[in-house]
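A single protein chain has been omitted from the complex, and every remaining protein chain is retained in its original position.
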């Protein structure tokens, strides 16, 4: 029985638009923290063709707060939510270690699931999801690497694909947060933060990373002992270099930069400040203090694309959505970078070959 | 009988969110040209809680093209569409001279209507709409001045309202299109293009324009005889100045600029280019060739806000939506500026006083 | 007897470079205030082929302070300084009303003179200088409109002359100071500040201004009653428009902007900030608090070009230097703008025809 049948949608071929006036996709949300609440707000108020059906959180007060704002039901048990007949698709925004179980449960009942990154914190966990989805026989899992939907990254990739800069040689990335839990494990700087660059590098360049070195300066005083900032240097299969400055206690604000250097030119993210102020001796562009304003539009487009793919029972032809395979690769790469950080030496990365299900 | 009852929505008080899971607002679209088709696409694919119910255009082929892309019905008669029981709200994107009749018809059946600018090309036409809406007793009409939803303008207004720059003294505006119908009437440069600045100036400054002068240089060769560019200089009731360069045959691209100068600083629109390219001797930011990419996000937010207000049977508390009164004022101002253009002398503007219905 | 003979230089034809290893031009400085002291510093330490010979100021302490820093002599009487055999050329940086007498004295002894703007505060005063120089028979007078040497303005003019933007249609200027003497006469905003834009507009566009209108908003509170800011709108002989926002109590910093709009594109001054800082929630470019850092390079190039022209006994072939005629025109225009300010009506400007001596 196909997913389409399971989810109650018309069996129209992908590309058909008859679905557009059928009933909305009913989403069940697991995790009502900062990210979950944002997703709930978007699904209820800014995404076409979706409704929030149920919300589940270990902290029922948080779940209720989200429900009040949207009119959905609170469901105490995440597995019951996943199995609920009213729920067409599942959005997992709970704590990292819980992702695997919920994603596997969604696959088990044949429901589309959008899982916040990471797909799972361990390579083994990701592998189990790959195995389950492969056994199911078609793709149900999307991983929430939302930068692939950011208008800047999209335009950057388009410029590359249009040949504006020639073949890529070097990708420079900067990822700064104003502050983070002082004293967190140094590995978390990679697995929580740099992992976004690991994913977006693979996506932009369209190839795999084969080697990683991590250089670390003296840590920032505000980092409380964590190795922060870090400078990751990666090599791709075709020989391009990627360098990533990740600095999660940078103090001054949230900022993401990305410049792709090609054989004949470069393209970089613009600075998306809606206004420029002149006051007290400076021309100033305001910066946000966290990632949500910076990537608000990316989150909206990601959810819309996901909802569209659920209604179509197929991803859009040119969807940039990250698959379970991309989620596996991101965790695999992040773990390799952690080893490079811990050993101080280059680490060769030998990603397993991509299962057939994830071929384009 | 209230609009809410007419449109079939719950009678929940404004602010309630119970509506969010009720059936979507069914919109009837009149006009399937460039703007209408864009609105149809947004309503069908990017706006929460809405569906496109019917489409009507003098050119039925255009209407059918929009319908194919969305699954809505083609309706041959605009007045039948407005009256259709399945249609909750009306979106008018037809040619300027037809706006008045459709808006009046929507008011007659008590349905919310979003009318592309201008509300009507003549002050008398706008007055008839004001009279009809006043007779109806509550606001049904929204005018599509989408810039009020642009993140840049919104942040600019916020900075002003937050006191970042002190009291406003001068507002500089630039409005450039790459090309326009050569030889069009010089008045159209004001009524079609500068009218956006007329509206946004009133909205940003929160006060009325009381005088206008129009300076014209030698016309651009590409303008084919039209007085283009033009430099409008306006004075507000409190004594602020607004200057507007409008140049609809500027050749190089589409661009809108706005800087508000206050007593202690200024705030201006940023340049929203998602990427910056380096190639062939320049650092370049790409410009769009028409207004739609520049204001894509503004259009989406405008439609979402309008659909939300229809579902709530009330405008959101802080909605920037332009009312029929704003539409009246824009046409009134544009006509005064046309007189200033034609006479070459300052024109005093004595806007009638605002009817009670439009008080905040 | 030629100026060259008077000044003791070789009679080499213009363009010859034999002069380059002869003795330096000895400059006499009248006025040791802020501008004079800056000029003295540049002449002594940053200009090739010049030395400061004597300094004169009504306040002898100021003169002595400049002399201590440079090794020149203090001369108590300005007319004695002008006549002194050791002095080859005169730099007038004294108070505005004294300029005329010193320039006339320099012409009387056939010595080159660089006079800070204005050449003279009245049209009649400027006329007497024109008459004296015409009677002398060759050009001795340069007026210190230094913006003509600013790398930004020079590149802007070059882009125009290279045809990058097509024929000019509109020139937008902004001129802001952080603060100024509160309550100064409103005319001074034009004659002291906007006069720079009046000169640079003529120079950039290569034609005369024929009409002026001055719009004034409610004055800034910090202006203490002075009409500030002001918006000047000028029309050139060929029909281009120039608008100038001049705001000498803008609070936040010193800033000069200029954008020239042509038939097919525009060129504007870049923002010359050597660094960009990220701190405390902003990306910030520091602004200077007065004009000297902004135009430091322009002042240096202006002095070097003047000294070169004195040594060559001729202006460089492509010198942008402002002549006495340009100084006359600037004062003439400024007075017309003052009338436009005072009457609130457009003023037609009928500049006398240019004497033969000033033809290019």
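Note that the chains take the letters A, B and C in the order they are written out, and that residue 1 is the start of every chain.
What we mean here is this: contacts are C-beta pairs under 8 Å (C-beta built on N, C-alpha and C of every residue); 3 or more make two chains touch, one makes a residue touch a chain.
As the structure is a prediction and not an experimental result, all values here were calculated from the model.
In the full assembly, the chain not pictured is in contact with A, B, C, by the touch criterion defined above. The missing chain, though absent from the display, is touched by one residue of C:59, C:155 or C:350; that residue is C:155. Among C:33, C:272 or C:355, only C:272 touches the chain that is left out of the view. Note on the undisplayed chain: of the listed residues A:95, A:181, A:238 or A:343, the one touching it is A:238. In the full complex, subunit C contacts the hidden chain through residues 17-18, 20-21, 24, 44-52, 68-72, 150-152, 154-156, 159, 164-165, 264-280, 285, 297, 304, 308. Take subunit B: the residues that touch the chain left off the picture are 251-253, 255, 271, 273, 278-287, 289. Residues 166-167, 169-170, 172, 174, 213, 215-218, 220-222, 229, 231, 233, 235, 238-241, 243, 245, 247, 250-252, 261, 263-266 of subunit A touch the missing chain (whole complex, contact as defined above).
Criterion: only the chains that are shown with their structure count from here on.
Following the contact convention of this document, A is the list of chains adjacent to both subunit B and subunit C.
At the interface between subunit A and subunit C, over half of the residue numbers involved are used by both copies, so each side presents largely the same positions. In this view the innermost chain, defined by its CA centroid being closest to the centroid of all protein CA atoms, is B. Annotation, subunit A versus subunit B: rotation angle of 180 degrees from the Cα superposition, expressed as a multiple of 5. With centres set at the average Cα position, the gap from subunit B to subunit C is 46 Å. Mean C-alpha position of subunit A lies 36 Å from that of subunit B. Averaged C-alpha coordinates put the centre of subunit A at 58 Å from the centre of subunit C. Chain contacts: subunit A has residues 271, 273, 278-280, 285 touching two or more partner chains.
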